[in-house]
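Got a structure for you, questions after.
Note that this complex is displayed minus one protein chain, with the remaining chains in position.
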Amino acid sequence: MKAARIVRPKEPLQVQDLETPKPKGSQVLVKVLASGVCHSDIHLWEGGYEGPEGQFLKTTDRGVKYPVTPGHEIAGSIEAISEESQSLFAKGDKVLVYPWVGEGTCPACRIGEENLCDKPRSLGIYVDGGYADHVLVPSYRYLVKIGDEDEEVDNLGINEAATLSCSALTAYNAVKNANLRPDDNLVVVGAGGLGLMAMQLAKAVTGAKIIAMDLEDEKLKQARKDGHADYTVNSKKEDPVKTVMELTDKMGADAVIDFVNASKTVETDMQILRRRAKVVLVGLYGGELKLNLVTMPTRAYRLIGSYTGSLSDLTELVSLAKRKIIKPLVSDRFKLDQATEALSKLKEGKIMGRGVINP
Amino acid sequence: MKAARIVRPKEPLQVQDLETPKPKGSQVLVKVLASGVCHSDIHLWEGGYEGPEGQFLKTTDRGVKYPVTPGHEIAGSIEAISEESQSLFAKGDKVLVYPWVGEGTCPACRIGEENLCDKPRSLGIYVDGGYADHVLVPSYRYLVKIGDEDEEVDNLGINEAATLSCSALTAYNAVKNANLRPDDNLVVVGAGGLGLMAMQLAKAVTGAKIIAMDLEDEKLKQARKDGHADYTVNSKKEDPVKTVMELTDKMGADAVIDFVNASKTVETDMQILRRRAKVVLVGLYGGELKLNLVTMPTRAYRLIGSYTGSLSDLTELVSLAKRKIIKPLVSDRFKLDQATEALSKLKEGKIMGRGVINP
Amino acid sequence: MKAARIVRPKEPLQVQDLETPKPKGSQVLVKVLASGVCHSDIHLWEGGYEGPEGQFLKTTDRGVKYPVTPGHEIAGSIEAISEESQSLFAKGDKVLVYPWVGEGTCPACRIGEENLCDKPRSLGIYVDGGYADHVLVPSYRYLVKIGDEDEEVDNLGINEAATLSCSALTAYNAVKNANLRPDDNLVVVGAGGLGLMAMQLAKAVTGAKIIAMDLEDEKLKQARKDGHADYTVNSKKEDPVKTVMELTDKMGADAVIDFVNASKTVETDMQILRRRAKVVLVGLYGGELKLNLVTMPTRAYRLIGSYTGSLSDLTELVSLAKRKIIKPLVSDRFKLDQATEALSKLKEGKIMGRGVINP
Partner (left out) sequence: MKAARIVRPKEPLQVQDLETPKPKGSQVLVKVLASGVCHSDIHLWEGGYEGPEGQFLKTTDRGVKYPVTPGHEIAGSIEAISEESQSLFAKGDKVLVYPWVGEGTCPACRIGEENLCDKPRSLGIYVDGGYADHVLVPSYRYLVKIGDEDEEVDNLGINEAATLSCSALTAYNAVKNANLRPDDNLVVVGAGGLGLMAMQLAKAVTGAKIIAMDLEDEKLKQARKDGHADYTVNSKKEDPVKTVMELTDKMGADAVIDFVNASKTVETDMQILRRRAKVVLVGLYGGELKLNLVTMPTRAYRLIGSYTGSLSDLTELVSLAKRKIIKPLVSDRFKLDQATEALSKLKEGKIMGRGVINP
């Protein structure tokens, strides 16, 4: 099999010939049809990311070992299957792979929240992933069937499907963590891919009023166009605090989902909150917040860190996407030997929706 | 009627003769038998408290008007009752007053969380309270019956009852917000009145393992003595981070309830957390926390501000206290004309349990 | 003031001249602009309803006293207001009245679920209601503001608003009790007014797949037309069990909401359930179910009785209706002196949507 691998951080990825693994026990070999290109792949490629006070947080300190095959948004078809799962899956089945594999016995894993495992074994990060023509999935349990062998993955393209397992899943978990009611005012900070998907999802399953906030009119226009944002705020052009207070009858937002999560955005978040409000922190931009501690109890605020979603959440997303209630947006397609180009383009901000590799 | 009132901040309280109010509509006149003396009464007396960066946050800016009668932990007997509530209460009934009255139509009030109302009308803060021989309660709905006229408030002294409506209620809501499971490790920061009550409550209704943390051995001894804390940590004498990590098999705490909520304690809190852990912030000590934003999503942490409890919570507390499952501790008793002395003594840290005024 | 009253069960209603009440304490006098005509008003008019084994269950045994003014779906404008609520409401404000008033101190009332109070004081049942030009509301807390004095009740007609407080509220609470996820299959039994509203609501806030079941093609057509039902089943023409099993990949429904709740419908419900499924019982048709007890634990089924909704739910409904996310259907309008005619017409099944009295 062929795989585009990061051999050493910061160097171009190498397409290597590897031995195709043979699935044992409950493992499954999946032929990769589409593998999404995610911002966090850039951190993996660069060997780490900027932490607070200019520190560089190395991926190897978190357990990553190079060479590694990136790619955690994987859709494909079953190539080889163990006896154990034959009543559930057949060779050729179109499947989505849940990449957030946990070690299996921590409290999070025990309730199906492997995305929050104490010792994660995620595909495409700690274990070889989807920038390859094949991927070994540790158990059939991590598969979500999206179509039969001869199916065109009904109503849901294979590329679009791939993006559900990280981009949409992170947005969905954030929306769930906001725990919205129909008369809530929700502010979504950052109208990029995740923010737009969060608005689609909030519209589909909560009934809340949505205020989109971003620095770019183009993105806000997109948010409005699909009818997902009820209101938009360009925080570069107008005072975001004043505008949100006006839009909420001076009460403030009931919830904010921040897909940037930088010092500056969260400082603003804290000024637009109604009593009892939640701030769901999702973005990995980072930095520090000077948090006024006394306001936490007196105003009954909640700051909620939100990190991708569970396998159960993914199943729900597949259901919504198949019925076109949500529509993932794939804008760029690459071949396997263009993996370096894909990551570079993403890093330079030149991919508007989501990029996907078709090996 | 007589009331010990704050006429002007920082001056001694004056015992004034006021006209005894006549209850109209759903109002009830309660004869005060015991009124707890709370730390927040000191803020009311001083006209405000220290905010971040040395600012003085004035109570008048939050809507307090002087003169005002303090006292929000009120137990007494019904003196006069309206027609509307005669099927529910009788003259002479022993009652506990829920002081966290809301305006009634905000989302919090609509679900019975008046403690988190957008525009609170709390007794003893915005409206005259219990440092008096009588208090006017805005509706019979805010009463919890604790005994009949001729009863000795079965199993629950009237002074102990009074302390349930703020001290114990705040502890209880914090325990509820921690949402504990029996195999969770809970760290309680601050083993004073609230912390000890929180340990009693966590023991009674969660099954979690409890680690008490404080600077004073005396308090930790108390925490252990009642069998409520499984372990104790003196953070002055030992490294709290190292000790908690050892006590939790290097995993960290599943939840921390911080009854101090100062920069220093919360900085420590953030270093002893297991992935997915919650920090419940209760104390009003204040200051700032430099919060590392990226760890919030990657570690899936939750910071939860927790402010007193609901009327429903209070009903549950009364049930637990009547059955001696929890035991509020009253250490000092004062007369109405000793109100200034009571507040001074509390401010100087000379009240070990809870002080109560018996008018 | 004038009111159309049931003086004695089964006799025509009498329009009587009554003294207009003067609001005391927290009471509010509301000028009635629209009052919905509900099936349960017929029970009140007939003095009871058929129970199991042919017994007649009398309303007077449940605490109803005649004469009484029916009408619990009330929209109007504030005519007179007490001092207590002047910061929240103004004379002339358009309001919706929450009629499910509780006695205020039972566990249900303490958490804002007055609809489930131990000793209800509901308007239009135990206390005079909205078949009148004025109604006395026991507290401003039971009002939901829907517009200013001079407003046309923006985007939401006054007649449509009225129907939210029982018809839509019952449907909403049922949907909430079904606790649906986006990949759930929901069967709605009965595509009348409540069923259609439940489908609208389930579509708006859950993402679940909806199967409508009824005996009449006309109603099923309506369910499909609005795009709220994904599938429909005419249980007179096709085998409902077989059809639902086919529509759900032989797994069965994850939830059923039964707006009929008769022996026959619930017997069918029990045969179309997936393991872990819920049956939400709402209708008042009645009868008996022979429940196989052992299947309850082995299949982990839940039968959930669902009775109207809370004041908080009503606030959410108003928000959804104002934004046209749900659209209540009013089909017939009556004057106050046509109250008897309205009830007769409803009883004979001649009102297709909802009838409303405009006094």
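Order as written gives the chain letters A, B and C; numbering starts at 1 within each chain.
Note that a residue touches a chain if its C-beta (ideal position, glycine included) is under 8 Å from a C-beta of that chain, and two chains touch if they have at least 3 such contacts.
Note that the structure is predicted; figures quoted are calculated from it, not measured.
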>> Using the document's definition of touch, tell me which of A:14, A:312 or A:358 contacts the absent chain.
In response: A:312
> Which of these, A:140, A:259 or A:301, touches the one chain of the complex that we don't see?
Replying inline: A:140
> Which of C:7, C:90 or C:300 touches the chain that is not shown?
Replying inline: C:300
>> Touching the absent chain: which residues on subunit B qualify?
In response: 181-183, 204-207, 209, 230, 315-320, 323, 325
>> Counting contacts across the full complex, list the positions on subunit A that touch the omitted chain.
In response: 24-27, 82, 84, 87-88, 103-105, 107, 109-112, 138-141, 143, 310-312, 315
> Which residue numbers on subunit C touch the omitted chain?
Replying inline: 51-52, 107-108, 113, 116-118, 181, 183, 251, 254, 261-263, 266, 274-276, 281-307
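Keep in mind that, in the parts below, only the chains that are shown with their structure count from here on.
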>> With contacts counted as C-beta pairs, which pair of chains has the highest total?
In response: A-B
> If you list every residue number at the subunit A and subunit B contact, are more than half found on both copies (same) or fewer than half (different)?
Replying inline: same
>> So the centre of each chain is just the mean of its C-alpha atoms; given that, what is the distance between subunit A and subunit B in Å?
In response: 41
> Residues of subunit C touching 2+ other chains?
Replying inline: 315
